[in-house]
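Before I ask anything, let me first share the structure, which is written out below as C-alpha cells.
Note that this complex is displayed minus one protein chain, with the remaining chains in position.
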Amino acid sequence: MNISLSRIGEIVGGEVDGDGNKNISGAAGFDDATVNDITFAVAPKFLKQLYVSKAGAVIVPKSFSVRGGNLVKVDNPKLAFIKILEFFNTGQKKTASISSSAYMGENFNHGKNVSIAGFVYIGNNVSLGDSVTLYPGVVIEDNVKIGSDVKIYPNVTILERCIIGNRIIIHAGTVIGSDGFGFVPDGEKYHKIPHLGIVQIDDDVEIGAGNTIDRGTFGKTRICRGVKTDNLVHVGHNVIIGENSIIVAQVGISGSVTIGKHTIIAGQAGISGHLSIGDNVTVGPQSGVAKSIKSGETVSGTPTMPHKLWLRIQSIIPRLPEFKKKLKEIEKRLIEIEKII
Amino acid sequence: MNISLSRIGEIVGGEVDGDGNKNISGAAGFDDATVNDITFAVAPKFLKQLYVSKAGAVIVPKSFSVRGGNLVKVDNPKLAFIKILEFFNTGQKKTASISSSAYMGENFNHGKNVSIAGFVYIGNNVSLGDSVTLYPGVVIEDNVKIGSDVKIYPNVTILERCIIGNRIIIHAGTVIGSDGFGFVPDGEKYHKIPHLGIVQIDDDVEIGAGNTIDRGTFGKTRICRGVKTDNLVHVGHNVIIGENSIIVAQVGISGSVTIGKHTIIAGQAGISGHLSIGDNVTVGPQSGVAKSIKSGETVSGTPTMPHKLWLRIQSIIPRLPEFKKKLKEIEKRLIEIEKII
Partner (left out) sequence: MNISLSRIGEIVGGEVDGDGNKNISGAAGFDDATVNDITFAVAPKFLKQLYVSKAGAVIVPKSFSVRGGNLVKVDNPKLAFIKILEFFNTGQKKTASISSSAYMGENFNHGKNVSIAGFVYIGNNVSLGDSVTLYPGVVIEDNVKIGSDVKIYPNVTILERCIIGNRIIIHAGTVIGSDGFGFVPDGEKYHKIPHLGIVQIDDDVEIGAGNTIDRGTFGKTRICRGVKTDNLVHVGHNVIIGENSIIVAQVGISGSVTIGKHTIIAGQAGISGHLSIGDNVTVGPQSGVAKSIKSGETVSGTPTMPHKLWLRIQSIIPRLPEFKKKLKEIEKRLIEIEKII
C-alpha cells in the first residue's frame, strides 16, 4: 500500500513540511527506515541525526524549527507514528467466519463480523457483540457476555457469568474468573469458600498473556476502563483496578485490594489483601505493599516507603559494613578516653 | 429454592433462636443481605450492627448473648455460612455426559456421572473415578489415573502417568507433570536430564490457576492431602508439600524441597532447592528462603529471619539515613574531645 505524505498529514492531524506528494509505503524505526518509509523523532539526539536517516519522511514535534527534508509536524510524534503503523497493518485482521470445528452451546447470540476459530468452545447463553475475534482453543463458559471489537487470543479461558466490555484484548493463556483463594479452617483441614461473584472487565482494557484474574467471592472483581496489564499478573478476588491504571508483569494483587485511577504498579510488586491504593500512585518494582497508599504518592521497597527515601537507603545499604567498622572504631576510641579522664 | 430456618439449623448443626418457620431463599454478605437472605456475623463490630442489617436471619457465635431477631447459633459462624452458601448453589454442577467432540484414547475407563466437555483430549490407558468433570480444552496424557469427585477446569494439562486423587479441584490453565529444570553441563552446552518420575496429587487438594508442577526426576513430586495452592505457583521436581499446607500466589518452590504439614508460604516467596521446611511454619510474603526452617517457626525477609526480628528491622531501615548522620556527628564530637585531652 502506498499513500501520500499529505494523506499521512491528514490521518495524524499534522502539518506537512516538504513534498506532500511523496509516496510512503511503510513505517519503521529511526535506524531501520528506508526511502519509502516514514519514521519519527522526539529526543533531541534523534533530531540532530535527521539528515543521516534514510527515511522518506520523519514525524517531528511542532516545536522543531530546522527545515529541509520531508517532515510531518505534530504535538505527539510517537502517537502519530503509531497511528500510521496501525494504518499500514490493518491487513492482518482475521476474516469473519465461524469455524465448523468450533462448538457453540444453546442460545448463542452474536453480532456482525465475528470470527470464531476451530476448537473454540462456547457454553450456553453466551453473547458476543460485533467484530469479536476468538482464536483457537478459547473457552467461554456459560452466561458470559462479551461486547464489540474484542480480540481473545488462543487458549484463553473465560469462566461462567463474567462480563467483558468493548474494545478489549485478552492475550493468550489468560484465565478470567477462576475461584478466589479463600478457605475457612475446619479443624486440621480447610473448607473451601464458594466463589459466587464474577469478573467484570470494562471497555478499552488490555490483559496480558498468562494472567489469572479471580472472580469475586460475592460481587465482582473489576478491571475498570482503560487498564492495561502485562504478562503473568495475578489479580485476587474482589480486587478493583481503577481507570487507566498500569499493572506491569508478574505483579500479584491479593484479594479485596482497591487500586485507584492512573496508578502504576511496577513489575513483580506484591500487594497484601484488603489495602487501598490511591489515584496517581506509583509503586516501584518488587515492592512489598503492606499498608494502604494515599493518592499521588510514589513508593518503593518492602515495606513501602517514599521512593526518594528508598533511593537514599539503597545507597546506604552497601555501606553498612563500613558503618559497622566505624562504630567499632569509635567505641574503641571512646574507651581510650574513658580510661584517661 | 426456599428453606426454613429450622432446616438451616439442622444443616449447620446449630441452635435456632427466633422464628424457625421463617423462609430463607439465599445467603449473602452482611451488607448485601435482604429480608429473605441469611448472613453471618463474627467480629464484635458486626454483632453490634445486627439490628441495622436487613437480613432475614443471622448466623452468630454460640457465645453471643443478645436476643431478638432470627439467629442461628453455632461454634463457627463462617463455616456454617459457607455450608449454607453451598446448599443454595448446588445447581451449578455440569450434567453428566461425554461430548461427541471429546477425544478418548484406547483403554479408557471411567466411573459414574462423568462430564467430559468438547475438545477434551484423553490419551491411552486413562482412568477416571465417579463424578469427574473435565472442562473444555483439558488434556490428559497417557496412563494418568484420576479419582472421584474431581473438577478440572479449562485448558489444564496433565501429563503422562501422573496420579490425581479424590475430591480435587484444578483451576484453569494449570500444568501438572512438566519436566523438572535439570541439566548437566557438557562443555559449553547443557545436556537435558530426562524426567522419568511423576506428580502425585493426594485427596482434597485444590490447585490454583496457572500453576506449573514439575514431575520428579525419578520418583515423584507429591502434593499431599488437603494442600491448597493459589494462582501462578511454581513447584519444582521432587518437591513434597505436606498435608493441609497453604501456598499463596506466585510462590516458587525449587526442586527437591520438602515442606511439612500445616505450613503457610505467603505470596511471592521463593524457596531454594533441597531445603526442608517443617510443620506449622509460616513464611512471610516475598521472603527468600535460603536455609531450612524448623517446625513452628514464623520467618520473613531475605534471607529469612524470625518474623519479630524482621519487623524491628523493617522499622529501622527507613531510619538508616538518620543513623548515618548520627554516626558522623558522634565522630566529630569525639575528635573535639581527643583534641582537648
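Things to note:
Letters A and B mark the chains in the order given here, with residues in each chain numbered from 1 onward.
Just so it is clear, a residue touches a chain if its C-beta (ideal position, glycine included) is under 8 Å from a C-beta of that chain, and two chains touch if they have at least 3 such contacts.
This is a predicted model, so every value here is computed, not measured.
Within the full complex, the residue among A:Met1, A:Val35 or A:Leu79 touching the omitted chain is A:Leu79. Annotation: of A:Met1, A:Val35 or A:Leu334, A:Leu334 touches the absent chain (contact as defined above). Only one of the listed residues, B:Asp179, B:Asp203, B:Asp279 or B:Glu297, touches the absent chain: B:Asp179.
Touching residues on chain A toward the chain that is not drawn are 28-29, 32, 76, 78-79, 82-83, 85-86, 89, 92, 99, 101, 117-119, 135-137, 153-155, 169, 171-173, 204, 206, 208-210, 226, 228, 230-232, 243-244, 246, 248-250, 262, 267-268, 285-286, 314, 317-318, 320-321, 323-324, 327, 330-331, 334, 337-338, 341. Interface with the hidden chain, as seen from chain B, comprises residues 103, 119, 121, 137, 139, 141, 155, 157, 159-160, 173-175, 178-179, 181, 183-184, 186, 188-194, 196, 210-212, 214, 218-219, 232, 234, 236, 250, 252, 254, 268, 270, 272, 286, 288, 290, 301-303, 305, 309, 312-313, 316-317, 319, 323, 326-327, 330, 333-334, 337, 340-341.
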